[in-house]
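Pasting a structure here, questions to come.
A single protein chain has been removed from this complex, and every other one stays in its place.
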């Protein structure tokens, strides 16, 4: 039994190593004095200084962040409204039909989304660039927002909304004072997912970006095609830290909110429980 | 009653459905019916079906996707199973999922270094006396990197389905005389099938269409449906043929989804 336990742990350790090795490798070589990922010749921050003085790269980072912030914000707005609408559909069949349509972009391969959006934009005679990328990012983020928000609406007991009306709330007051505060965690989760989707996207952007406009993924791709460039390593270290911060922040926020409730619950119940 | 008043809050969402779901899908079908000179024709489909290159490419793409999914499942199922028995399983799961938040391109890029002629993997092989090998730009490197990237998407649904299993079901199985292995085979595996199926969907469909990994790691040796679409749209500018392959890919996607769908009617759940 004990031996088996150790063996299984060994397997997990192995999986974790494989998963984190490439990332560690990237970060390690970002501090290399040399120019390759082959031989570590000494510690240096020079790739970071190159990166920070690379104005093209910095403007691309800004582009990427602006696209991510804007697209996730708008996708959250539209997606939340969509989820509210889906929730109040009376017939189950109608609900399921809308949800299937909603999920088309979730299951479609990126290449299909990218190619079909490209046809769509050129069909309308739309100029490729910032706007087409922004619209595409909004478009592929909306379904994930709906999927994050809808369960929160469904979880909300029907009687809660009845109670709001019962106590004199108008439709708008019920929405703003009861429904939205209750589903806020879902909205935040949706926003967060939409934001990371946008930051991460390569394939769709690759199709609809045209010549003048570039995001980080596109830039990394074109540099990587030309071979190893340790400036990319430096960039990836920074991006890793940012993602780590985002995820940990999100996790802590969620855990804190949750455990605060639970703890208080335990505290208050303690004396009366028995 | 409270919804009787006409509301317009769903308009943006409906506009999104019309403009970015229905229209693009219709357009890709429409575009597939035009040749490179802009004439209406079925020739894209006939040439696809007559060309051994296209058919072979499609077959290869499906085969690669199958291999990627298979290896991913092989690694992920035990991982999910073992993770689920850990104390702080949620935290460990988060650590497994964490790399998915790191840009896909960067992870792929890391392997260019790792797998290169003088990269660490070859250093290691030389160190153990296996000699150096061409790893980059081979089928192996493509399947390895693709599996690496897809593993978290397989672990997550399997983990969740394991997590949902009521522990008393396991106890009941043991109580009824099943050994640990019999319990695993007859109780745990059937109950985690929905997770395996959604993992299969989540891995197989993207694997059919990966194009940047084939470019960076497969070195144009590996051509998938995704690579072919990208090639036709952005390099040779033959949108009609690209759309035709796109339609094939969409059909393949529906077939996979149909084969791995949840069969709800059997359990008779009425909700």
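Note that the chains take the letters A and B in the order they are written out, and that residue 1 is the start of every chain.
Rule of thumb we're sticking to: contacts are C-beta pairs under 8 Å (C-beta built on N, C-alpha and C of every residue); 3 or more make two chains touch, one makes a residue touch a chain.
The definition used in the following text is that contacts and distances are computed from a predicted model.
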Mind telling me which option in "Xanthine dehydrogenase", "Thiolase domain-containing protein", "VWA containing CoxE family protein" or "ABC transporter ATP-binding protein" is what UniProt lists for the chain we can't see?
"ABC transporter ATP-binding protein"
In the whole complex, not just what's shown, which of A:7, A:94, A:124 or A:167 touches the removed chain?
A:167
Any idea which of A:53, A:93, A:159 or A:211 touches the chain not displayed?
A:159
Mind listing the chain A residues that contact the chain we can't see here?
157, 159-160, 162-170, 173, 177-178, 181-182, 184, 261, 264-265, 267-269, 272-273
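Just so we're on the same page, only the chains that are shown with their structure count from here on.
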Could you give the separation in Å between the centres of chain A and chain B, each centre being the mean of its C-alpha atoms?
18
Footprint of chain B on chain A - complex, ascending
8-9, 11-12, 15-16, 18-23, 25-26, 29, 36-39, 77-79, 81-82, 84-85, 88, 98, 101-102, 104-105, 107-113, 115-120, 123, 135, 138-139, 142, 165, 171, 174, 196, 199-200, 202-203, 206-207, 216-217, 220-221, 224-225, 227-228, 232, 235-236, 239-240, 243-244, 246-247, 251
Quick one: in the complex, what on chain B touches chain A?
2-3, 5, 9-10, 12-13, 16-17, 19-25, 27-28, 31, 75, 78-79, 82-83, 85-86, 92, 94-96, 98-99, 101-114, 116, 118-120, 148, 151-152, 201, 205-206, 208-209, 211-212, 215-216, 225-226, 229-230, 233-234, 239, 242-243, 246, 249-250, 253, 257
